[in-house]
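The complex appears here minus one protein chain, its other protein chains still in place.
Chain nomenclature is as follows: A, B and C, assigned in order of appearance, with residue numbering initiated at 1 for each chain independently.
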Amino acid sequence: MASVPSPRQRSWVRWAGPLLLVVVLAVLPLVFPESVNEIIARIGVFAVAVLGLNLVMGYTGQVSLGQIFFLGLGAYVTAYGVSNDWNIVVVFVLACTIPAVVGLLVALAAARLGGLAIAMVTVALPIVGVPLAKRLSDYTGGSQGLSARFGDAPEGTGLYDDQWRLYLVLAIGGAVFLLTRNLVRGKYGRVFAIVKKNENVASSVGISPYRYKVLAFTLASLIGGVSGFLYMLVIQYTSPETMSFGHSIQLLAAMVIGGAGSILGSILGGAYYVLVPQLTNLVDPSLTALLQGATLLVVLFVLPGGLASLARPLGRGRRSSHDRRGPTPPITPSATTGSGTAAETPETERQGHP
Amino acid sequence: MTLLELEDVTAFYGPVQVLEGVSLSVPENGAVGILGANGAGKTTTLRAISATVRAGGRIVFDGKDIRGTRPDRVAALGIAHVPEGRGTFGDLSVRENLRVGAYLRKDRKGIASDIDYCLDLFPNLQDRITSNASALSGGEQQMLAVARAIMSKPRLLLLDEASLGLAPSTAKAVYDAIRRLRVESGIAMVVVEQNANLAFTLVDSATVLETGRNVLTGTSAELRGMDEIRRAYLGG
Amino acid sequence: MNMHSRSRKALGIAVASALALTLAGCAREGGGGGASGGGASPGITDTAVKLGISTPLSGATAGPGTCTVAGVTAYFGAKNAEGGVAFGDGKTRTVEIEALDDGYDPQRAKANYDSLKGDVFAMTAGLGTPTNRAWRDAAIADEVPQVLVMTGDPLFSDTEESPWQLGFVPIYQNEGEAFGKLLASSGGAHKVAILSQNDDYGAGYVEGFKSAVEGAGNVQIVGELTYEATDTSVDAQITQLAASGADVIFNAMSVTPLTVSALQKAQQLNWLPRWFLPSNTSSPGAVVEPGGGAAFPAIYSVSFAKAPASPAFAEDEDVRTYLAALKEHGNYPDAPAFPHCQWSWMVGATLEQAFAKMTAPTREDFMRALRSIENFEAPLMLPGTAVSTTEAGQPAVPTVVVQKYNGKGYDTVEAFE
């Protein structure tokens, strides 16, 4: 940052970055071997699932231990629709809306409760979801699950199936990420942040924490449904095991490891969720649990803010150097009377108990 | 006889230097005020004393440099900190809060009589003795915070913004009680206060901080008379 | 706007590092397969063949999962030490096994398959219905053998539906049916209580049992309950079934601790029916003894494998060879705690039979060879059972014998007493 870029340069940077990314994402599936494409697609699936969790937990501060249920629900809806030869667009819409509606109903009830109570209600989703899926075996195939293969490369594209599927994952997942990013950087994101920080404050400025908690939860369920659709596209099979409580916990861990309240963190969380089991298998398949636990602890010990915080010190360094160059606002009584002790308040809060 | 002596104390929050050299002297049984605008380093000075921020310079209490000591050891030396925002234990009852304050003491009888003394000092707490601290009003919480601090039988009380967020009449009641405490117990005090007039009802002398430095020190009487100072730093 | 380009850059770094990690995996893949000669399938050379396993090595089913790897690894470990396995094309190859942990997660099983499929000649021996089903479609599409897997799900033995699959263990229905037949032919009147796992495993057992006793006037089902594999206790089910007055309990459970506690609970209630246990939870040392099985008038099970812990087989040549190899080559120093260890050993022997019949180093020819094994008495097999792969709709081991607990091990029985 030796020189301040001119507005002209900046606008060039502004559209060149995304364009480059799109080009790279368009080309990579063509050059990578099949196994790499499959891994990236799988990362995409879980990055979307983690993104949904991040929306309700990272951004809005509501502990949800049930996100995997919505992935499972979306996957079941997709599998059922595909195996009944419904139009795939209809299937996709249903795979989004049905989890969203279920999420809305759960949230309407659960968001009345605070803190740990909402966590417990969300625990119930996967815990009850597994036996419920078995009981509804006419729709779910019971414990044997449902297979549904779709998204094979259309004739004439000249693409392999794995390439075509990866394009679908990148397109759908990319759209979800873009929409979510705009949401959390806009007005709603600011409201979510206020609700997360202090519900009483939110109420006092005329924001209904209840309404926004329900909104965040519903959107998270919808995004979970999308990830379920992608899950079926990539894995092509679902069973009650898909939505077991253990996986929900791992998803939560992936979110925190990626970086709570971070778009980039959601992608990193998805990558962590997919890659770490594979890597531990490479090291020693009989020690995977030990290695996964140790990896999680080491990562968080080094980076308590998650992997996304690796990217942040860079940014912070630049921003603060910028600040230092700028004029320091004089601390004068007239400028600051009435407000809290600016320099000291954050510290007080950090010292206080959560 | 000086009880507490701060010499050229510095402190940082991360890369930001908050104290650039603060000095302060509190005699035995004395009460010293720290005045100044927001961000001047008042609270940080108290934290430097109670060892909750790392400080440079010299902080001598009762003849010993206490820098680098752990906060609970500082408390054990006889320094009780009533933090800004009161810091009561929300999920504990009033009586339990007081018992926590007496954690370092072993004299059961003394503790019991001191609890009675606190309730006499702050009669409002008498009726709320079994309530959770979080259920108290702001004024009651402030009283509880002070009461909890004096349960440790300190030699020095650090009082941070005891009037913050209180109605004027409540703030006055709190200060009246603290003044009575000072008279009856002789505990030395360092008092950080936005409301200078309120502070002057309690302290013998005061220092004015600006951006982490002493800019003016004097007795209450001297400072009270300085109109300019009052307008500039004491909120008129 | 710097924020944006910066997060873009970070994203690029993240993707790149993820790719770097996975490319490492690819490089490994490329190096391993190295086919020789014209038309050889991946994973086989003139001197070696590689097999893949995806099975739970962590989590609740890690115990039996570890066994599914140990047995076959021990079998080929011993063979490799002797120089390798003779193939039908005249070459002798060593057999390498690459096992990956799926934690009983279908998604991870699919991932394991994806990472192994280009590298191994065939997939085998993995445990679990959902985990095997997760990549069954993909294996068919990729024409990768998924054979001798440890699930009694009939789908894997349906040649039409699953051309590249073959189950190893008897389908659950067969096991239930075997006991049902024995009971129906006993002549005496019996009231039966059923407690089964709420999944395809339990349902398969019950289905087989019911089809065998259907129309038998002497067998009446007086109570039928289920439990979840994740339950901590089945006390309530046992209490409820005890009240039904049944004199026989058909207990289709796959969770060892719950089986033990079911046996104990019935004794506390002083309910002492004749007991049926499935093949995978009837181990004398791990289930019946700790459960106090001696208190019951009879405990029946079905099996096709010799139980190494049983005194009857202490001097058995098969058993001794097996236990020695398990220790030396299977990385399994303890006494086998689950029958899956024995089954996996038999999978090794069955694969060797198939290899011996192969005339070309291709997956197609392997499937042909595998499906042409008749009445092969694999080591550790009980008299009266054999590996037979020629019958459509049946797994490699289509038959079981009913056995009765004798206080230390099991004896094969012909009649219900």
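The rule is simple: a residue touches a chain if its C-beta (ideal position, glycine included) is under 8 Å from a C-beta of that chain, and two chains touch if they have at least 3 such contacts.
Please note the rule applied: contacts and distances are computed from a predicted model.
Participant: From the list "ABC-type dipeptide transport system, periplasmic component", "Branched-chain amino acid ABC transporter permease", "Ion-translocating oxidoreductase complex subunit B" or "NADH dehydrogenase subunit M", give the UniProt name belonging to the chain omitted from this structure.
Facilitator: "Branched-chain amino acid ABC transporter permease"
Participant: Could you list, sorted by label, every displayed chain in contact with the chain left out?
Facilitator: Displayed chains contacted by the hidden chain, ordered by label: A, B, C.
Participant: Identify the residue among A:Lys134, A:Arg165, A:Lys213 or A:His247 that touches the chain left out of the display.
Facilitator: In the full complex, the listed residue that touches the missing chain is A:Lys134.
Participant: Would you indicate which residue among A:Leu20, A:Val90 or A:Ala117 is in contact with the undisplayed chain?
Facilitator: A:Ala117
Participant: Which listed residue (C:Phe313, C:Phe338, C:Phe355 or C:Tyr410) would be found touching the missing chain in the intact complex?
Facilitator: Checking each option in C:Phe313, C:Phe338, C:Phe355 or C:Tyr410, the one touching the absent chain turns out to be C:Phe338.
Participant: Which residue among A:Val90, A:Val283 or A:Leu297 touches the omitted chain?
Facilitator: A:Leu297
Participant: Could I get the residues of chain A that touch the absent chain, sorted low to high?
Facilitator: Counting only chain A, the missing chain is touched by 57, 63, 109, 112-114, 116-117, 120-121, 123-124, 127-128, 131-132, 134-135, 198, 200-201, 204, 245-246, 249, 252-253, 256-257, 260, 286-294, 296-297, 300-301, 304-306, 350-354.
Participant: For review purposes, identify every residue of chain B that touches the missing chain, sorted by number.
Facilitator: Chain B touches the chain not shown through residues 50, 52, 70-72, 75-76, 80-83, 87-92, 96, 99-101, 103-104, 132, 134-135, 148-149, 151-152.
Participant: Touching residues of chain C against the unshown chain: what are they?
Facilitator: Answer for chain C: residues 58-60, 62-63, 65-66, 198, 225-228, 230-233, 235-237, 239-240, 243, 256-257, 260-261, 264, 267-270, 286, 290, 292, 334, 337-338 touch the chain left out.
Following the convention adopted for this analysis, only the chains that are shown with their structure count from here on.
Participant: Name the chain with the Cα centroid closest to the overall protein Cα centroid.
Facilitator: Most central by this criterion: A.
Participant: Measuring centre to centre, with centres taken as mean CA positions, what chain is farthest from chain B?
Facilitator: Chain C.
Participant: Calculate how many whole Å lie between the centre of chain A and the centre of chain B, each centre taken as the average of the chain's C-alpha atoms.
Facilitator: Roughly 46 Å, centre to centre.
Participant: Could you grab the centroid distance between chain B and chain C? Build each centroid from C-alpha atoms only and quote it in angstrom.
Facilitator: The answer is 72 Å.
Participant: Could you tell me the distance, in whole angstrom, between the mean C-alpha positions of chain A and chain C?
Facilitator: Those two chain centres are 37 Å apart.
Participant: Spell out the residues on chain C that touch chain A in their complex, using ranges where they run on.
Facilitator: 1-15, 18-19, 21-23, 25-26, 28-29, 57-59, 66, 99-101, 103-108, 110-112, 114-115, 118, 129-131, 133-138, 141, 153, 155, 198-201, 203, 228, 230, 331
Participant: Mind pulling up the chain A residues that touch chain C in the complex?
Facilitator: Residues 10, 13-14, 17-18, 20-21, 24, 32-36, 38-40, 42-43, 130-131, 134, 142-145, 147, 149, 231, 235-242, 244, 246-247, 263-264, 267-268, 271, 274-275, 277-282, 285-286, 288-289, 307-308, 310-311, 314-315, 318 of chain A touch chain C in their complex.
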